[in-house]
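The complex appears here minus one protein chain, its other protein chains still in place.
When the chains are written out, they are named A, B and C in that same order, and each has its own residue count from 1.
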Amino acid sequence: MVDWRLYEPLINFARKRSMWIVAFCTGCGGIEMPPLMTSRYDLERFGMMPNPAPRMADLFLITGYVTPKTLKRIIITYEMQPDPKYVLAHGSCPLNGGIYWDAYNAIKHLDKYIPVDVAIAGCMPRPEAVMDGIKKIMDLIETGKADGWKRYKENYEYYKKNQDELFGEGWREKTARRWIPWLMGREKKREEE
Amino acid sequence: MVTQEELIREARENGMELLPLEKDTYELFFGPQHMATENYSLILKMDGHRVVKAIANPGFLHRGFEKLAEYRPWHTNIALLLRICVPEPDVPEAIYSMAVDELMGWEVPERAQWIRTTVLEMARVSAYLFWMMGLSFKLGVYTAGQWAAAYRERFMALFEELTGARVYHIYTIPGGVRRDIPGDKWLRQLRDTVEYIKDKLKDFDNLVFENYITYRRLEGIGVMDKKFALNEGVTGPNLRATGVPYDVRRADPYLLYPELDFEVPVLKEGDALARALVRRFEFEQDLYILEQLLDMGPPSGPYKVDHPSLKALPRFRVPAGDAFAHVEATKGDFGAYVVSDGGNKPYRVQIRGPSIAHGIRVIEQLLVGARLADVPVILMSLDNCPPDIDR
Amino acid sequence: MIETALKALFILLYATFVGFMFMGIIRIVTARIHRRVGPPIYQPILDTIKLLSKKSNITHGLIYDFGILYAVGATILAVMFIPLGSIGVLRAYGDLILITFLLEIPMLGIMFAAMSSGNPYAGIGAQRALLTLLAIQVPLGFAIVALAEFYGTFSTYEIVMAQQTMGWSIFHFPLLLAAIAYDLVLQAMFGKEPFDIMIAPGEISLGPMVEFGGKHMGLLQIQHAIALFAETLFFANIFLGGGVVTAFSSSILNTIAGLAVLLVKQVAVLLIATFMGAIFPRFTIDQAAKFYWKWPTIIAALGAVLASL
Partner (left out) sequence: MAEEVKASWSKGEEIVRMLLEKAPYAEGTVRRERRLEFKVPADRIVDFLRTAKANGFELLLQITAVDWLKEGEIELVYQLFSISHGTHAMVKTRLPRDEARISTVMDIYPVAETYERDAHEFFKVTFEGNPKLEMPWILEDEDREVGVSHRKDFDMLGYVKRKYKLLDRFDEDKENYVI
């Protein structure tokens, strides 16, 4: 047997320096992503790049407020990512609702539904602040403290309870089927005639 | 071997319904986790690589602004409503302030008008650069996109110096603007930036707008005619690409636009290429307008209305009535309808984003028969902005 | 026997390492064209280590795993057939056609895996990849025929040796035409614009790769590195004179010098592809197929006719 713990520092270094981001603009923070990725702030220096497919991504940037409708997709996308995966909440809104503290359609505490590793406050956080948050998550990865994915597995009951309370039981199936009648609708009517 | 009837019966017994699947088509969920849509979803029914049916599924960005605005005082609402349009947040500020000005019966001072016009034009230019970035990324010319994003940063820096914030400026308030221009140095920087961008425009022409492959990709897809566009409430460059010279700055002039000299580019084809080119020509016109404004120079005088109610904002009250104000944003006709019942909060605020017309019915109809590769390009050529729809 | 095995091992390690460096070079050069700093040159290696260290929480069956191995294996086999300077492991009479064929096989393996994942985007991507393969066959075939007609042989090694006396292939007009056609085909093989239709991140989210995560993607990265090396090496061998150096008395020095010469030629091929990719938008699949069946085919066919005269 190979003792993989021997290679842990190398693997952690690789994980730290090669974070691929899920390309999912969940809120208004998405407007600061292009400057971060392009010539002005160039996050590719640190090996980060947006990745269209969640299956091979590591970092989930929650850019801004989260509505329940988006949160359903966020949870599904988050569960699609292979371990280890990290979540970086961007802006005040995922922390406590921010300016939408009394809005009926914005999530107030994101960490009740999925684990958050690093949160950046501010509305909207400047790119420098985001880079600072990324530096922080890199440090956490290097020391092995970015363990949101482990927490999600260990406390799955807690997260699932909160999710079900918000969306109602069986929300996954309901969401998946929601559009089927409207996609099939016209054909069904024709058959009846 | 289980027959189909048995399957259906078994499903019915378990409380489920099996729907007949068609053999030729398949469903494709295009977004919200997709690079081409910004948290906006399209449900496509595909036959091979052709779209048979498209259903738009908005609402991922809905925060209930119109309800929230009824709970916040008049001035606090500016910090809220500008979040409707993320690429150019100055537009909701401006229309809301203009509507409140009309309700208050205020004549905004000339200096404030100059500043508002300049800010709106800067917002237009930066939004067009953002759009160019989006179009280039969707077409695959990543070089042009990266450059456009970098040039937009110059305007972000100017905004930061003027207003103190990069993205959400909260700058235009009822009765004028929040603070004065920082000084002549800022004006010089603005002029330098405008000249720089004007100089760089030919790079974009070479890479995107005069590129053979761009023409092949954009020509003849997503065609709208004049009647269809008017019926569907299409506004802005999308309408002008079908041959209707409707520009709010000309048709319903506001601020300093009656004094400015600019052209309204109009093309007749109505396809994605025409829409892209109209936007490109307008971008040039906006730079020209900024130059004119700089030549004019900011008039002297106060930068906001001198009114006692502006000194005690919690007691700011607006007389009862309603007003509608709209401006020309890069996406189209952006309007606000504000109703007051005389209290310290609005009774009703409705923001009319242009994408509510473009993003639902127009897309659903234009996408029928398009190739899958054209879907992102059509979305981008309409400059669909999901937060407008969802509010 | 041991010597051959050692050679094969050396070729494999060298190809993987240089392939990763090539991927890094592509990313850096692209970043510089974008006026960015760009990642360090060893970034692809870090990516691969990270991907291999990820846990797989889903599998789609045997074919899904097998397709990737098939792709990697085919690429390694292709590398073994191409003469690397004076080092060569496998040699067959008709290896010009064999290598051309082997360089396309990996796509089929990736396609198997993608199709078995059941993701519609992967399915569309695989369809597009197949159509691209079909489109590039015609100009590719004519280019190979032009070479074979000109040199009168189907052996890559003999073509390389013939170039040592006759000068590089691209200095002969018929073969220059073939080289241009082959270079356009290379653009599709590298997956660069304007022919990156099968991955098209803005349209179909990386296409066939959309379902691969963790170790599958890590293996694909290795495959991509070796394929990049093999494709550039093949082009450098058949059109740019290969890397045979006989200036030194010591054979080891000769080999090292040959590798260095080859490296320079490979990087040149790579840079041309990167520059072309930086300035063109993406075609749609039908336009790409029409394009390949028109201009590159005409050029390559003209080359073949001129070569046989």
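For the reader, a short list of remarks on this structure follows.
Quick note on the criterion: contacts are C-beta pairs under 8 Å (C-beta built on N, C-alpha and C of every residue); 3 or more make two chains touch, one makes a residue touch a chain.
This one's a predicted model, so the numbers in the text were calculated from it and none came from an experiment.
Counting contacts over the entire complex, the absent chain touches A, B. Although one chain is not drawn, the whole complex shows that of B:H62, B:R116, B:K304 or B:K331 it is B:H62 that touches it.
For the chain missing from the display, the contacting residue among A:K69, A:H90 or A:R126 is A:K69, taking the whole complex into account.
Residue in contact with the omitted chain (choice from A:M48, A:C93, A:I107 or A:I137): A:I107. In the complete complex, the residue from B:E27, B:E93 or B:D333 that touches the missing chain is B:D333. Of the residues in subunit B, those that touch the hidden partner chain are 57-59, 62, 64, 66-67, 70-71, 73, 75-76, 102, 230-233, 235, 244, 246, 251-252, 313-314, 322, 324, 326, 333, 335, 337, 339, 347-348, 350, 352, 356-357, 360-361, 390. If you put the missing chain back, the residues of subunit A touching it would be 68-69, 101-105, 107-109, 165-168, 174, 178-179, 182.
Everything that follows uses one rule, which is that only the chains that are shown with their structure count from here on.
Taken chain by chain, the contacts link every pair, so each chain touches all the others. For subunit A, the chain whose average C-alpha position is most distant is C.
Each chain gets a centre from the mean of its Cα atoms; for subunit A and subunit C, those two points are 36 Å apart. Taking the mean of the C-alpha atoms as each chain's centre, subunit A and subunit B sit 26 Å apart. Touching two or more other chains at once are residues 27, 34-35, 146-147, 150 of subunit B. Across the assembly, subunit C contributes residues 34-36, 201-202, 205 that each touch 2 or more other chains. Those residues of subunit B lying in contact with subunit A across their complex are 19-20, 22, 27, 32-35, 38-39, 43, 45, 53, 55, 57, 59-64, 67-68, 71, 79-80, 83, 86-87, 130, 133, 145-147, 149-150, 152-153, 156, 166-168, 387. Subunit B makes touch with subunit C in their complex at residues 26-28, 34-36, 46, 49, 136-143, 146-147, 150, 207-208, 211, 213-214, 216-217, 371-376. Interface residues of subunit A facing subunit C in the complex, by the touch rule stated above, are 10-11, 13-15, 17-18, 20, 38-39, 42, 44-47, 51-53, 55-56, 58, 81-84.
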